[in-house]
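Pasting a structure below so you can have a look.
All protein chains but one are shown at their positions in the complex.
Read from first to last, the chains carry the letters A, B and C; within each, the first residue is number 1.
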Amino acid sequence: MKNTFGHDLAVTIFGESHGPAVGVVLDGLAPGIAVDDSFIRSQLALRRPFGSVSTARREADGFQIVSGVYNGYTTGTPLCIMIPNIDIQSDDYTKNRSLARPGHADYAAYCKYHGYEDYRGGGHFSGRITAAVVAAGAIVISALSKKGILIGTHIKSCGGVVDTEFADIPSDIIELNSKQFAVLDDEKGALMRQAIEDAASDGDSVGGVLETAVCGLPAGLGEPWFDTVEGLLAHALFSIPAVKGVQFGAGFDLADSRGSLFNDSFFMEEGQVKTASNNNGGVNGGLTNGMPLLFRCAVKPTPSISKKQLTVDFINGKDVTVSLSGRHDPAIVHRARVVVDSITALVVGDLLTERFGLDYLGGV
Amino acid sequence: MKNTFGHDLAVTIFGESHGPAVGVVLDGLAPGIAVDDSFIRSQLALRRPFGSVSTARREADGFQIVSGVYNGYTTGTPLCIMIPNIDIQSDDYTKNRSLARPGHADYAAYCKYHGYEDYRGGGHFSGRITAAVVAAGAIVISALSKKGILIGTHIKSCGGVVDTEFADIPSDIIELNSKQFAVLDDEKGALMRQAIEDAASDGDSVGGVLETAVCGLPAGLGEPWFDTVEGLLAHALFSIPAVKGVQFGAGFDLADSRGSLFNDSFFMEEGQVKTASNNNGGVNGGLTNGMPLLFRCAVKPTPSISKKQLTVDFINGKDVTVSLSGRHDPAIVHRARVVVDSITALVVGDLLTERFGLDYLGGV
Amino acid sequence: MKNTFGHDLAVTIFGESHGPAVGVVLDGLAPGIAVDDSFIRSQLALRRPFGSVSTARREADGFQIVSGVYNGYTTGTPLCIMIPNIDIQSDDYTKNRSLARPGHADYAAYCKYHGYEDYRGGGHFSGRITAAVVAAGAIVISALSKKGILIGTHIKSCGGVVDTEFADIPSDIIELNSKQFAVLDDEKGALMRQAIEDAASDGDSVGGVLETAVCGLPAGLGEPWFDTVEGLLAHALFSIPAVKGVQFGAGFDLADSRGSLFNDSFFMEEGQVKTASNNNGGVNGGLTNGMPLLFRCAVKPTPSISKKQLTVDFINGKDVTVSLSGRHDPAIVHRARVVVDSITALVVGDLLTERFGLDYLGGV
Partner (left out) sequence: MKNTFGHDLAVTIFGESHGPAVGVVLDGLAPGIAVDDSFIRSQLALRRPFGSVSTARREADGFQIVSGVYNGYTTGTPLCIMIPNIDIQSDDYTKNRSLARPGHADYAAYCKYHGYEDYRGGGHFSGRITAAVVAAGAIVISALSKKGILIGTHIKSCGGVVDTEFADIPSDIIELNSKQFAVLDDEKGALMRQAIEDAASDGDSVGGVLETAVCGLPAGLGEPWFDTVEGLLAHALFSIPAVKGVQFGAGFDLADSRGSLFNDSFFMEEGQVKTASNNNGGVNGGLTNGMPLLFRCAVKPTPSISKKQLTVDFINGKDVTVSLSGRHDPAIVHRARVVVDSITALVVGDLLTERFGLDYLGGV
């Protein structure tokens, strides 16, 4: 299905960084979901570059709902959102057309598309596409919250600085979702921002790790094979440019340990089955177990840096050096966080729709 | 699609641990792939329990090709392989029917299937299913090797012991594929086996990390969004029971570092574009870049341990303790390695078939 | 997806006419559907050749449920049914290996599979595969009937003889499902059987038209685009070898007429919206409208006839004549009827599962 993801709630994306617009089609949304334009705007704002930790390209991110909403509610038919591209400076890119920017898809895309690709600003590979995903995700996030399902992400680590752990997940999520720079401990956040600025002044960039929690999910979502909750989420999350790893619960951290440590003991609390630890990240055998879903994404450092790098001119087949001079993000981990939330909402929305039927997330 | 995975080469699995058989249907295989029963058998042997590092359950893994092969070659129509279940001892499980074995899917499955699930031996959640996947994968591995595409996995770490790094990947893969216990450094392998035996004698288990390399792939496979090489592989790999994390290249290890370190410099070598490092694991922007695909799976410790654990009787809603007495693996990381290879082959086979058409992997 | 069909309830088929078995995997079945072996057997019996109107090949159609059923109920995990092939006589076919039997897929298959296809008895193209579909369909038919949804098919015409029209659809369906030769008017049935026998004694065959009704469906199933009820059903029904046309309601018969005639007037009856006629076959805009679903399949005459025919030897590229001497059906329209019912059940089951969720058809 390529640029479409999801079974019962499917998302299709389109657009290039320097084309007229980027956009998304959501299909399978329940009818009757209230669509709140101001919430979509606020979610887009969380993704937008800001302050000294981001690129100087500032998109207005004005969005247009082209279909699927009538009188403020989803109709149940495909919902298309377009986000026009406005602040475009293609000159920076066209002169580097045959250079393989290290860490970027230029060369791989050339091999796949034989030179027909729109390479300006990364084209369809640009993080710009994620704006459309955030707009679409906002609608699903709203619908999920009415069902008591909350999604939140913090910057677990960035530039060598580590945030504190989730404590009370529901209230932590609410707090995180009110912050532009999503950390649980703002002092750690200040240090992270300093690390990003330091990298920027070195003509360099930094990456980090995002940790996401989802609470309020019923037990039993997902499938034992292939369409595990982990597999579906990872499939979608790896679309986010820069994500190079996904782990659930203790993942790689405790893989090497013993079963008696990794296993999460079950116990009863007020008639509910719970686990004492959550090393399995809320998933057993591919299915949700009723505990919060907990996972991390490794977000590599932004590949666009102004430092001089060795690379190739892949059209002329020769070694060259490159120093990228455009407007770049010294880090995107803080901007990617709302993209992770949005993609998580789309996957969770799909799982719930498949399990409980078309109307589950809607107004009836 | 649930228990089906793949677009142009699709795999559907079925079966329960204690039912008559487990099996798999492969659809979209090119006609004319030679099917070598002895290679299927040898791949199944790599997965089978052995020595003191595995369960005492010893399956014959006799397989029957039910369809899709004629005169020793794939026909191009769906290929079904069945593996009968023979050495079954269900008594061990039925007495624990309402106990949530920690780390297992019992409780989550009960929530999803309302008690109708075949819980014996984990039912459809059992690692037993992977035998069918290995048999199917063997056919694709054979076809890929004729195209110069090699897949190999080593135990990167287990029980605190770390294997050496890949050096010359093609020859490393050949060496690994000849070993029952897949490590690059056999001395490290001996220490790992000791660690597994130690855990076993403690009534405990250990996990580890598998690292896989694929060489010989053309650049440009995969899609920029959703069907990235990373996303497709992760989707499928998370099906393997116990896999809790997937990372490509440096993944989590260098996420927190700087772009100038993470980026892989390109250079020309004999007219080929290569990278000096491979922190991106052979994938840029979701597409293969011509370097070896390189990824790791976190394999949690086997959840079945004989040590006493706290848990719940989820039918009667009360806390209990459990000490599992069946035949269990003190580690599965060494057995899972061939499952990772098999799933990787299926995903790579799908990508190649989609890109180059139905006949690409076949005899014409 | 090729040999897999369905979204939330998916069916995958496999097998060749002269291989070890044909089979089917159903994925997405609700847990807790009672599986009645005797009903499966009786459905298979409706498909089996009988009397002088069918082939002399008599299959026992013994089936084995390989997975997905435990203690007599569906588990919710993939359900595989195998039907071994027993009464095989391949000699009749191998001698004609390079002959394109007119009306058959021999030549087209050779072009697709480059000669690797299992051509014996039509291989994967054989109507034999439909036995597996009937077995799978039986389980869904049972589940639907518990929801008040009934499916029945009669031979609308065969050999120039036309059956009467549906009158009281629910009771007509019950009556039809008790008959081996499904006609509403048994006198017409006797004439049809005579026409079939006449064709047989001429070394020829006849075709016909099947008409199917489904009652008890809620209004609003289906999608406006692509996954219309009509499109989904037609997609699946054209799989039945010999089906060459599908129409809903008045279809081709009144296409050429006027809107004032074709439109079905709505009226209220006991608080229910109904239509006075059913020229739209229970579907408006791709969605069910609450009236019985009503459609017809054109079933071409069996292509295997013993009469001498002109054709080609496609391997040697020359014109030849052929007179097929194997065991052939002089008509399959009466056998195909239960296949149509089964496929209809699978499609309807998929639509209901998608709309109302995983548990809808099940025991909870």
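The working rule: a residue touches a chain if its C-beta (ideal position, glycine included) is under 8 Å from a C-beta of that chain, and two chains touch if they have at least 3 such contacts.
Values in this document were obtained by computation on a predicted structure and should not be read as measured data.
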Contact residue for the chain not shown (choose from C:Gly281, C:Gly349 or C:Gly362): C:Gly281
Contact residue for the chain not shown (choose from C:Val66, C:Ala234 or C:Leu293): C:Ala234
May I ask which residue of C:Thr4, C:Thr153 or C:Asn177 touches the chain that does not appear here? C:Thr4
For subunit C, enumerate the residues touching the unshown chain of the complex. 1-5, 7, 13, 100, 102-113, 122, 124-125, 129, 157-160, 199, 202, 204-209, 218-228, 230-232, 234-239, 241, 243-252, 254-268, 271, 273, 275-276, 279-281, 283-290, 296, 298-305, 307, 309-312, 314, 317-319
In the full complex, which bits of subunit A touch the chain not displayed? Write them out. 1-4, 10, 12-16, 19-23, 25, 27-28, 31-32, 64, 66-68, 70, 73-80, 82, 112-114, 116-118, 123-124, 359, 362-364
Considering the whole complex rather than only what is displayed, give the residues of subunit B touching the chain that is not shown. 7-8, 77, 224, 354-358, 360
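Criterion: only the chains that are shown with their structure count from here on.
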Just give me the whole-number Å value for how far the CA centre of subunit B lies from that of subunit C. 38
Report, in whole Å, the distance between the mean C-alpha point of subunit A and the mean C-alpha point of subunit B. 26
Rounded Å distance, subunit A centre to subunit C centre (Cα mean): 45
Check each residue of subunit A and list the ones that touch at least two other chains. 7, 224
